[in-house]
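Only one protein chain is missing; all other protein chains are in place.
All chains are identified by letter, namely A and B, in their written order; residue positions are counted from 1 within each chain.
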Amino acid sequence: MRRITMAIATAATLALGVAACGGTGDSGSSNDGAPVSKGTKLEAANITLWVGFTQRELGVVKDAVKQFEAANPQVHVKVVGGINDDKIIAASRGGKSPDVAQSFSADNAGAFCGSGAWINLKPYMDRDGISDAIFPPAPRAYTQVDGTRCALPMLADAYGLYYNEAMFKKAGLSGPPKTVSQLVDYAKKLTVKNPDGTLKVVGFNPDMGWYSNTPANFGPMFGGKWVDDQGKSTLGSDPAWAKLLTWQKQLIDWYGYDNLVKFQAGLGDEFSTSNAFEKGRLAMNVDGEWRTAFIANEVPNMQYGTAPVPVDDDNQSLYGGGYTTGNIIGIPKRAQHKEQAWALLKFLATADKAQVLLSNGLRNVPTTASSAKSPDLKPDAKFETFLKIFGNSHTTTTPITAAGSAPQELFNSFVDKWQAGRVKDLQGGLTDLDKQIDAQLANAQGEQVP
Amino acid sequence: MAPWIVGFSVFIAYPLITTVYLSFTHYDLLEPSRWIGLANYDYMFSHDKQIWPAIYNTLWLVVIMVPLKVMFAFGVALMLTRARAGVGIFRTIFYLPALAPPVAAALGFVYILNPATGPVNGALRLVGIDGPLWFNSPTWSKPALTLLLLWGVGNTMIIFLAALVDVPRSLYESASLDGASAWQRLRWVTLPSISPVILFAAVVGTIEALQLFDQAYVGATVAAGSASSAGDPSNDLGYPENSTLFYPVLLYQQGFRFFNMGYAAAMAVLLLVVSFAITMFIVRNSRRWVHYAGVGR
Partner (left out) sequence: MATHAPPVPVTPVAPVRRRVPPAVRRRRLLVAVAEHSLLIAAAIAFLAPFAFMALTSLMTTDQALSPKLWPEPLKWSNYADVFDQAPMLRYALNTAIYSVLATFGMLVSSIPVAYALALLRWRGRQVVFLLVLVAMMLPPQVTIVPMYVLWAKLNLVGSLAPLIIPNWFGDAFSIFLLRQFFMTIPQPYLDSARVDGLGELKILLRVVVRLAKPAIAAVALFMFLLTFSDFFGPLLYAGDEESHWTLSVGLAQFRTLHQVQWNLSMAATILVITPVILLFFFAQKAFVEGVTLTGVKE
């Protein structure tokens, strides 16, 4: 009996000891904090780069990385694709951390910077004489929070409307729709049903929660604002959102929500070769500028056009704008080789060579002023549309907060319910949502209440 | 033997004690754990919007899925005892699905129950029924999971089979002599004789229901993946509309996606208490209907 009691006592002490200990932060990272002095030669190292890209796009990134390795032969970079934000968050707590990490959601810059998961890059930038003025205003804004810059932009995305010109011609339509009522009209004309009543081709899919259909993307159609000047959520107080949701629901009801879900279940993955727009299951679709590269690669003979998203009939001056966000790239706290990581990051985010290579390959928007003017950028009429959208004054991005992408996620859940017809009081629901988002934000910033 | 015994005990006792301790702290692995008393529990019962769907979903499994599973296993085993030819083959066929790794089975079922292209809805269409949206529908996602779990009923079925075969023939014979019909023999001879096994199956089934994770995770993320672009699992867990958000899934999300480890520990403590309570309840109640044969015990 005594032996067993001893064992349990040991266990208890162990438990309390382990739990009382600090975080898992220190796994022997070489240089903590300050960068080495200017002019110091870069030491040899093997570093890891995490990116979210896969397949062909991953290949483009690897090409850019090869250029870096050619210029810095003592540094070897292992590129790992398919990373999502969950993995980046987990890496800051335990397990292996990469030296450089890239994320698709600029929204999470807030969470990474706020919690210290990604290091402050300012000391490195100051030492190497890089000013953040080389970035256009939007990317400059979504890579920092409250003055702490923990990320640099690595190309940006702009969203617009893709439309299938062949289908338009067949239906006797010309040119892209410019207003939302035109959009609905065209969508209905372009929709084809199977003999048994199920949807065969959908003119425009209004379901927010599918592919790149998100409130962030549809917001610019009505000019919706996410926050006011004090940073408080305005989903309920800005009438544009209620208007958007009401308009959208009407189109959903015309198709029938269940019919849409069924239709979506039979579609290919967004980034696969069976993408619904590329396969002709969809006549019009809101998508990012990278789609031009996918189409050129997978269905080069497709007759399609690109245009800004249609806008509210009552507010047509909004036309030409859209949603923009971008990739962010930073150095996690637990990176082992911060100097080499910075060298790679600097190259990918600021060197013209890298920006142009990535832009041409990924068909993303370059994020430094100089690379945007580079003669090496491949011209492309369909891609031009997005460059224009990127530069348009009505183009918006989602606000960066310490709550990361939580506001988006909360709004997405709300929209899911709304679309399924489970929200009876739209305005009340939106006002409640604002309260939730504000509470979430307070939570993330202030006292760490569970 | 001693070192093994001590080691084993530590591996059980240590996590238990630590979990209880952590449930009173805020711990996100970035800084040391911070004592916050009952705040986690307060949040759980008054503020967390997801805990009630999670509890409801898990209880749904216990109340609906477990009885279905036990009855189905019993029914299949009973059918097998009546078979004359090829019992071995049938038994193998019924057992095979239980061998499939849960992830593989779940993936297969999401495909089969795909509302647009899956064979099940295709077959339903042939007879003029508009099949439900299964894993994409908040009302049908749990039934879809139930079908998946019923498919894998092999282990329970084998146990019932062994028990059924063990029922002394003499009991049936004397019942027949007394003029009992097939149904009456079932009710008064078979069921009481195998009641310990029914109890066992119910308890094991309940424990499994309280811990269901793999199939729910795969079902939700795969079905949602065909609807959304980001491959971000933490957004998809519980798809659609929290209908597949079971208690263990929420615990995982809180603890290992959001790193609210203190809160996850609190959830774990609640799960422990409820697991014991339900099991005790079943076992206590069993005295009324479980009949242990006096022979050989």
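By our rule, a residue touches a chain if its C-beta (ideal position, glycine included) is under 8 Å from a C-beta of that chain, and two chains touch if they have at least 3 such contacts.
Keep in mind that this is a model prediction, so the values were computed, not measured.
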item	value
Hidden-chain contact residue, picked from the options A:271, A:290 or A:304	A:271
On subunit B, residues whose C-beta touches the chain left out of the figure	1, 4-5, 7-16, 18-19, 22, 27, 29, 76, 79-85, 90, 92-97, 99-105, 107-109, 111-112, 116-119, 121-122, 125, 151, 155, 158-160, 162-163, 165-166, 169, 172-173, 176-177, 179, 181-182, 185, 196-197, 200-201, 207, 210-211, 213-214, 217-218, 221-222, 225, 231, 248, 251-252, 255-256, 261, 264-265, 267-269, 271-272, 275-276, 279
Hidden partner chain, residues of subunit A it touches	1, 3-4, 15, 18-19, 21, 24, 27, 54-55, 80, 82, 87, 90-91, 93-96, 266-269, 271-274
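Here is the rule we go by: only the chains that are shown with their structure count from here on.
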item	value
Intercentroid distance (Cα basis), subunit B paired with subunit A, Å	37
Complex interface listing, subunit B residues touching subunit A	2, 5-6, 9-10, 13-14, 17-18, 21-22, 25-34, 36, 39-40, 43, 114-117, 125, 133, 136-138, 223, 225-235, 240-241, 256-257, 259-260, 262-263
Residue ranges of subunit A in contact with subunit B within the complex	3-4, 7-8, 10-12, 14-16, 18-25, 82, 84-86, 89-90, 92-94, 104-105, 115-117, 196, 198, 207, 209-212, 258, 261-267, 269-271, 409, 412, 416-417, 420, 422, 448-450
